[in-house]
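In this view, the complex is presented without one of its protein chains, the others remaining in place.
First chain written, first letter: the chains are A, B, C and D, and each begins at residue 1.
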Amino acid sequence: MLYRENGQFKTTYAADLQIFPILQDRIAIIALLVLAFAVVPALSSEYFLRAILTPFLILSLAALGLNVLVGYCGQISLGTGAFMAVGAYAAYNFHVRIDGMPLILSLLLGGLMATLVGVLFGIPSLRIKGLYLAVATLAAQFFTDWAFLRINWFTNNSASGSVSVAGLSVLGMPIETPVQKYLLCLSFLAVFGLLTKNLVRGAIGREWMAIRDMDVAAAVIGIRPVYAKLSAFAVSSFIVGVAGALWGFIHLGAWEPAAFSIDRSFQLLFMVIIGGLGSIMGSIFGAAFIVLLPIFLNQVPGWFGLSISTALASHLEFMVFGALIVFFLIVEPHGLARLWSTFKEKLRLWPFPH
Amino acid sequence: MSSSPDIVLNVNGIEVIYNHVILVLKGVSLQVPEGRIVALLGGNGAGKTTTLRAISNLLKGERGEVTKGSIELRGERIENLSPADLVRRGVVQVMEGRHCFAHLTIEENLMTGAYTRSDRGEVAANLEKVYAYFPRLKTRRTSQAAYTSGGEQQMCAIGRALMANPSMVLLDEPSMGLAPQIVDEVFAIVKDLNEKERVTFLLAEQNTSMALRYADYGYILENGRVVMDGPAEGLRENEDVKEFYLGMGGGDRKSFRDVKSYKRRKRWLA
Amino acid sequence: MDLPLQATAQDEGSSRPARRIGEPILEVKNISLGFGGVKALTDISFDVREHEVRAIIGPNGAGKSSMLNCINGVYSPQQGSITFRGKTFKHMNSRQVAEMGVARTFQNLALFKGMSVLDNIMSGRNLKMKSGILAQALRWGPAQREELRHREFVEHIIDFLEIQAWRKTPVGRLPYGLQKRVDLGRALAMEPQVLLLDEPMAGMNVEEKQDMSRFVLDVNDEFGTTIVLIEHDMGVVMDISDRVVVLDYGKKIGDGTPDEVRNNPEVISAYLGAEH
Amino acid sequence: QDTKEQFFPLLVYRTGPYAPNGTPWANGKQDYIKLVNSQGGINGVKIAFEECETGYATDKGVECYERLKSRPGVAVFDPQSTGITFALTDKAPSDKIPLITLGYGLSASQDGNVFKWNFPLMGSYWTGADILVQHIAKREGGLDKLKGKKIALVYHDSPFGKEPIPLLQERAKLHGFELSLIPVTAPGVEQKSAWLQVRQQRPDYVMLWGWGVMNSTALKEAVATGYPRDKMYGVWWAGAEPDVKDVGANAKGYHALALNTAGTQPKVIQDILKNVHDKGQGTGPRDEVGQVLYTRGVIIQMLTIEAVKRAQERFGKGKVMTGEQVRWGMENLALDQKKLDALGFAGVLRPISTSCQDHMGSTWARIHTWDGAKWGEMSDWYQADDSLLKPMVKAAADKYAGEKKITRRSAEDCGS
Partner (left out) sequence: MGFFLETLFGGLMVGMLYSLIALGFVLIYKASGVFNFAQGAMVLLAALAMARFAEWYPKWFGFDNLILANVLAFATAMVLMVAVAWIIERLVLSRLVNQEGITLLMATLGITYFLDGAGQTLFGNDIYTINVGMPKEPLLVMQDTFQGGLLLSQEDLIAAVVAAALVLLLALFFQKTATGRALRAVADDHQAAQSIGIPLSRIWVIVWSVAGFVALVAGIIWGSKLGVQFSLSLVALKALPVVILGGLTSVPGAIIGGLLIGVGEKLSEIYIGPLLGGGIEIWFAYVLALLFLLVRPQGLFGEKIIDRV
């Protein structure tokens, strides 16, 4: 019985209010952070850092943001790509139009603009619910797709509508090597993960979840749906916006609106559902699953020395990917995070079956 | 497994696990004879609903599964049948918590209950019968089920099950949320169907006194185990049952105002 | 923060203090409510006095739950007004009602299914929590202390309702009876002056009903919370309520002490039946 | 480098909305490599290659790039997509890998002084648009005849589709024709309103800047709204078989830019058929060999290989070249007619010669016309008007350099 909470008595509520009340969890999370900040960058190849870990971290961040909205507040959104785009383009404008703007500030301001747009598009949620809302959020998606292509001001009058940034630095340190980029994204994820965790286990988080689970009852205990929903939209689009800015600035370097297309929105929704709605870890699991799986599947034939045509390989990859999604949903409709906690529960009982 | 010919339902040491980890039933066995009313009693969370779900095969949707034991209907193993198959064999469950079809009107709800039947005349007659049992439903027949009161929904759920013309009904907390005289009526209906049409009932109830008044036999379930069973009269007289389920410790019914506030524990708790 | 709940632990309940039933705190005047063709309530008036236990009974579909929904702003009645502590209003939104100190439980369990017992009850304190989003995200001093303070209060409620063991369990997994208790806990967390209970004892066996009655009476005694109770178990109603309103088909057909109501022939024929 | 093989990463899209166009292109590239390998490689250096599916998505393209860029012997990337090109343009300089973007990508990247690592060989959207205007003018009887004419640009609503706009606006100002812009939302499956607009405005000519399914849909809508096909001019990415195949005879008369010929007559195509396909090593179906996009793939690969050869001439024959060295080769291409003939490309494309300033090497193109069953009838060669283009390229490159804080390359750098 390696994993158990028996015997860990909490004598104060403050102790129980810690993020990870169980000692083993605390140790695990510290180990994880050390691993992520120190060991991984030292051991990983450039390809791994640049092409896998960095996008994985950024998309985890975006998924985290989306999870606030969908998982905690229960408002399904298919417009995530739009908020990422707003974050990226806004950050871009701050970056190029204001001389000497610090990178971090640009990114955060990008998030702030995304917040504004997010709240604006969140207003319909006060009346429209469920799938209707989900589809209606596509309005945001297509509108921003259009706006960033059509309105030249947003792209600093670049003829083609594509923008790019270069020469990034934080506090005088250049952000150029894969390790630096990785660490920057990781720091963002860690900080936002912590802040979000604080939010969702605090009063505001309870308001979101209350609205999600039963809005009439929530109103009766004095929760204002307007405030709860719009604050969820605000927090969510802030995080998503920052993730969008990172995606543009750090991962791509140059982008066009297609980088934040509807496919991105679906991809993120996938992540939060596969990972687990209403779970911080779930967002990260989900991002790992969705980012890593295709890359992994893509390389499988190679390991077995099979040479199948690229098209066939990629179709098979689609099929396996789709099948695995369905498979995981069947095994655990509440996502990988729930699967993980079930596993922990089993571990708690181990070696006695029940 | 010796099931005498007049045993309709034979539940044999079943274990149920939810979500792969939560063990809820720890070997429950019970038998329901043809044409009888059997009551399943027990406190909150004892596992009554779970037992009924296991029988009618509705566990899957709750992510539960029967991991041990067997369930036989008239000698046939039924663990792997679909709920629809069971309805075709005459077994219908009235689910706890009503589960009316929210967007359908009361009448449409009742009519879906007759999904497995084809004779229109009989169905129409049956509908009239249900309306006769529950006149309140008739007055609300055109309103969507979601917009009816709790009690009306409960009547609707019971009525809907009766529309299938079942030979055996699994009733889960039929009295919940019903006004006293409707509770009486529901039990009267149960008795009536049981006597006139020889419908067999398995009844999970919290309203122990009512249940024991109408049932022939009772099982008491606590913490996923059958802790006591016997003919209804016997249980009614049992001191423990009296104290814990009928609220009549020491003979008389105590006023709810005067009940001691120190915590009493059920002696059988496993 | 004052925590009067602590007293309950010692209370043995044998000798109850004389309860100080006061002036009307809540008055319902000429309320009418209809949905399309259905008249759910017709011209209902009654009052609730401070510190009393007021029961509403009536056959299914009589309009009892609708009455509560009108009081706490879920429905807005077409006619009539509601006076609370001398302030009269025709319609208020749920939040305003909650702010004035009215809490309720629900007939069909309206708990937040995905949240733990603790969070459900904590959510009842949200009205009283003031930290802004940023402070909560950072969890710095005041926000953390506020959370702690309220947590402490909620722990008392949990102790009081004897649901310590399920603190961290998602409520969706609890058996029905316990969920009802959590529902009550959530309402209590609001420290209400008036508590509206919609069939709190449905689906419980006698022992559990006794427990529940105990909780209701204790709340009434200890905090002086006024209680409006809908219940179909006549035993409970007659035993614990001070006065009873009887509704039938949306109309009021009786109002008075349990004994008066019990002997009212109209009530007997419409609701109680001969036996009771 | 301890490798004996030159490595060619091949970014392709054989799936997704653009697969019908991406596939023959990718096949042509592979087949040419196989041909060269069957003839002994590049001065004895064999070519290794690996495909990576991008699905035309930028982030997948970036992943492919990162995965393949550190392979030993990697020479050059062909992103095959404008979006991916944009994303890689910033990465290439630090990785020291040249990008070849034949007929697509950033128009401004022709300026090798700023875009050291980009090679938009043979043409950009600006040269293409310029040639179309010239051709239309010729058809009308002279540039002055354009005055008062109306030209509509029906374009893919993306950076790819928007690239030609500045040039066309410039030309419109110059010659006094009216330019109307009609965007089509990607991928372009619903174009009814675009073509209603065309019908409303009744332009004298329509330029079609489409890719993938947008092209055939546009042609079908043109049929449905009765717009004459022979007034329609496509970019070279809207002038291949997949674009017209399922419109068939209805598209008869439609014109498009051609960077290259199509057909199986060229010697190089014959060689591929003989040495690759007949040996059962063909990448795609045999009857696709020699199609427009297929041939373009062959050309791209030929130019890449010639760049490697050119580099070997300077840095050592029979050696595996680094990206840096290949870049030099690409910057110093000098393929005259004789060399092209020797390679089997007689008549397929015009001679090409690049320099430090000019990373395009040639701005020649023709117009070909669909005869209902195949691409036939070639116009004469046109060359983009340098006097117009040069200042535009320079201005755009300067703006880019300014934003990126890049200084123009010095003369020594050019020489190196």
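What we mean here is this: a residue touches a chain if its C-beta (ideal position, glycine included) is under 8 Å from a C-beta of that chain, and two chains touch if they have at least 3 such contacts.
Keep in mind the model is a prediction, meaning the values are calculated, not measured.
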Taking the entire complex into account, which one of A:V119, A:L194 or A:I325 touches the absent chain?
-> A:I325
Looking at D:Q169, D:Q197, D:N275 or D:S379, which makes contact with the chain not pictured?
-> D:Q197
Over the whole complex, note the residues of chain B touching the chain we left out.
-> 56, 58, 60-62, 82-84, 86-88, 92-95, 99-104, 108-109, 111-113, 115-116, 144, 146-147, 160-161, 163-164
Tell me, which residues in chain A touch the chain that this view leaves out?
-> 70, 76, 124, 127-132, 135-136, 138-139, 142-143, 145-146, 149-151, 214-217, 220, 262, 266, 269-270, 273-274, 277, 311-312, 315-326, 329-330, 333
Can you list, in ascending order, the chain D residues touching the missing chain?
-> 14-17, 19-20, 23, 157, 181-185, 187-190, 192-194, 196-197, 199-200, 212-213, 216-217, 220, 223-226, 242, 245-246, 250
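In this text, only the chains that are shown with their structure count from here on.
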Listing by label each chain that touches chain B and chain D gives A
With centres defined as the mean of C-alpha atoms, identify the chain lying farthest from chain A.
-> B
Report which interface contains more C-beta contacts, comparing A-B against B-C.
-> B-C
Round to the nearest whole Å and give the separation of the Cα centres of chain A and chain B.
-> 46
Measure off the straight-line distance from the CA centroid of chain A to the CA centroid of chain C, and report it in whole Å.
-> 41
Multi-partner residues of chain B (each touching 2 or more other chains) = none
Quick one: which residues in chain D touch 2 or more of the other chains?
-> none
Hey, which chains are touching each other here?
-> A-B, A-C, A-D, B-C
Using the touch rule from the top, collect the residues of chain A that touch chain D in their complex.
-> 45-47, 50-52, 55, 96, 146, 149-150, 156, 159-162, 164, 166-167, 176, 251-259, 263, 295, 298, 309-311, 313-315, 318
Chain A residues touching chain C in their complex are 13-14, 16-17, 195-196, 198-199, 202-204, 206-207, 209-210, 212-214, 216-224, 231, 235, 278
Along chain B, where are the residues that touch chain C in the complex?
-> 18, 22, 41, 43-46, 96-97, 136, 140, 143, 147-152, 154-155, 173, 176-184, 206-209, 244-247, 253-257, 259-264, 266
